[in-house]
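Here the complex is missing one protein chain, while the rest keep their positions.
Chain naming follows the written order as A and B, and within any one chain the residues start at number 1.
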Amino acid sequence: MMAKVVAVTGNEAVAYALRQVNPDVSAAYPITPATDIMQRFTSYVSNGQVKTEMVLAESEHSAMSGCIGASAAGGRVMTATSSQGLALMWEELFIASGSRLPIVMALVNRALSAPLNIHGDHSDGMGARDCGWIQLWSENAQEAYDNTIQAFRIAEHMDVRLPVMVCLDGFIISHSIERMEYIDDDAVKNFVGAFKAVNPLLDIEHPVSYGPLILPDYYMEYRKAHAEVMAKVPGIVLDVAKDFEKIASRKYGLFEAYRLDDAEIGIVILNSAAGTSKDVIDSFREKGIKAGLLKPRLFRPFPYDEIGNELKHLKAVCVLDRADAFGGSYGPLFIDIAASLYPHKNGPVLSNKIYGLGGRDYLPEHAEYAINELVEIAKTGKVKTLKEYIGVRE
Amino acid sequence: MATPLTLKELSKKEILLTSGHRMCSGCGAPIIVKMVLLASDYPIVAANATGCLEVSTCISDYTAWKIPWIHNAFENAAATLSGVETMYRFLKKQGKIDKDIKFIAFGGDGGTYDIGFQSLSGAMERGHDMLYVCYDNGAYMNTGIQRSSATPYGADTTTCPVGSGIQGKPQPRKNLTKIMAAHDIPYTAQASPSHWMDLVKKVKKALEIKGPKFMNILAPCNRGWRSRTDDAIQLSRLAVETCYWPLYEIENGVTKVTFKPKEKKPLADFLKPQGRFKHLFAPGNENMLKNFQEMVDKEWGYLLKASGTE
Partner (left out) sequence: MKLKGWKNVNPGAVCTEAGSALQFKTGSWRAYRPRWIEENCIQCLFCWAYCPDMAVNVKDGKMTGFNYDYCKGCGICALECPGKKGNKAIVMEEEGK
């Protein structure tokens, strides 16, 4: 298989994947730091490199509404957004998933207002974690590119038909140039395959009605059906990853386990900060400290059993959250990791750190601090501070 | 195609909104939808904003629609239909659809004048080939008669109730038809179900024009207007004959009054049968009635002037 080595930004890689997928319709609205994806994509449209018809909407709410209309009409649909844009779409996110529409959306993770901040953190994606979408999180440009391509296969799978959000860190990944590999256009095209419509609105011979009023006699049955479909998603994500490996020679799972097999302590962290953490883990390993890392990829649905089994043998785990769940006491990732370990009585001692909000740098010393603390916790079995903000001034 | 426009001929067509919908007895909205759908010689795909029409025509497995229909949310019928129409253009270009399909959005005044205004404006500006039909009943009737920006001056609603201090809605209604015309779209019109032929002709004309079209159609609501269940057509006729609801169209910037009453009736003829205006006839509110009549006269004068039919 021909692969092309390039040096590109995360946004450029996502736009390139979208060009290769060549969706039928996209409805979008610009927002920093996702703007660049749609700017690049619309230049593909202008230059005739894709056949996609654009709806250049007047808001994110209308962009997602247009995606819903286009998807229900019976075709392949994608968009991209960030932060406030995702927040404005919130109502529509539930309508897209509840209507079982396989829309793919790149989410360039950015902090939420107020105070206004355009930089990277995960509060947007975490705020939308329970809206019935599938979420794939990406460490770097390569993963963002690979996840975008796989997202279409997952969303459009006949047993799924759910929207997928591909998350990548704002600026840190979206705007930094990295070395990565592009897959051949034809290979992507064949991998994604032709779109198969389900109940298309434009089939005038078989008129369907989308969006009925559902009363208490049926609402729960629809929710249960949605929950059951979510439960099938991890298996399908793995199947799609297997096929993807054939064209890309890159392996994907539900999460990445880094040096976890013989580890005694571990870090759990999402997206770009995992890279820095892995380097720090390597240096601790050189000192004989058995540290490892788990980086979730499929965050929704959360693979509780698989992650619980992966972490249960550790003595201590620090979950690093790039978002806080106000009033939930702990970061959103921590809450899910704790839940995944609940069935394992002798599982690791947990701690939670909140880092990198609003684009605050995540530095090697933050990972070092966490690991040093884990060494201590593993020895004593005691946690001094269950949750703390790191990299913050007093 | 050139069948004469008579009820006899129209009655031979299938009505694509069925019985078994749950709109209130005597509601004006289904009459409008029926007429709009009967006017079309094309297959229609419709979008519907959340509202009375939407919640009453598609409940669980019971849909009254015999055409493809989508309800997304309250404020986005136009944006949703933008997506549907764009997918249609794509599939047509790809040769995957060969039929000529027309697209119609239905929204109440809440979903059109207010919460859906931005989405409507955006869709019109983008030039989607669609007809947006507002069935204007003058308040948030679905949620229990709260005022909207389409609520007429002086009307009693549940959020501007007549009290010792306030005598109904203090503000005049938003003139949405004019605002839509100001988008410089190829066709904007106002219609009333009482004048069925005028309404059907306007829909027919709109559907032949490529691009964004807007029609504002008066939809009597006996619950909100506090009138009888049998007077929807009578009241909409009075609305036209008093020039409260002038019938006109603006085609490519040219305004044309399509119905000029032989004798313009006093506004009170339209207001009096409606409980929502009862207080306007109470002693002390003579001035409000006078103000309201002046607003109607002013707009009617403007329309006559604009259409050169003074």
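By definition in this document, a residue touches a chain if its C-beta (ideal position, glycine included) is under 8 Å from a C-beta of that chain, and two chains touch if they have at least 3 such contacts.
Just so we're clear, the structure is a prediction, and the values are computed from it rather than from any experiment.
Among A:Lys51, A:Arg179, A:Lys224 or A:Lys379, which one touches the chain that has been omitted from the display?
A:Lys224
Mind listing the chain B residues that contact the chain we can't see here?
That gives, for chain B, the contact residues 7-12, 15, 17-31, 34-35, 57-59, 61-67, 193, 196, 228-234.
Using the document's contact rule, name the residues of chain A that touch the chain not shown here.
98-101, 161, 198-199, 206-212, 214, 217-218, 220-222, 224-225, 228-229
We adopt the following convention: only the chains that are shown with their structure count from here on.
Could you please state the distance in Å, as a whole number, between where the Cα atoms of chain A are centred and where those of chain B are centred?
Centre-to-centre distance between chain A and chain B: 43 Å.
For a test of understanding, state which residues of chain B touch chain A in their complex under the given definition.
43, 45, 47-48, 54-55, 58-63, 65-73, 75-76, 79-91, 93-94, 97, 99, 101, 118-119, 121-123, 125-126
Using the touch definition from the top, list the residues of chain A that touch chain B in their complex.
Per the stated touch rule, the residues are 24-25, 27, 51-59, 61-63, 65-75, 77, 91-92, 95, 201-204, 207-215, 217-218.
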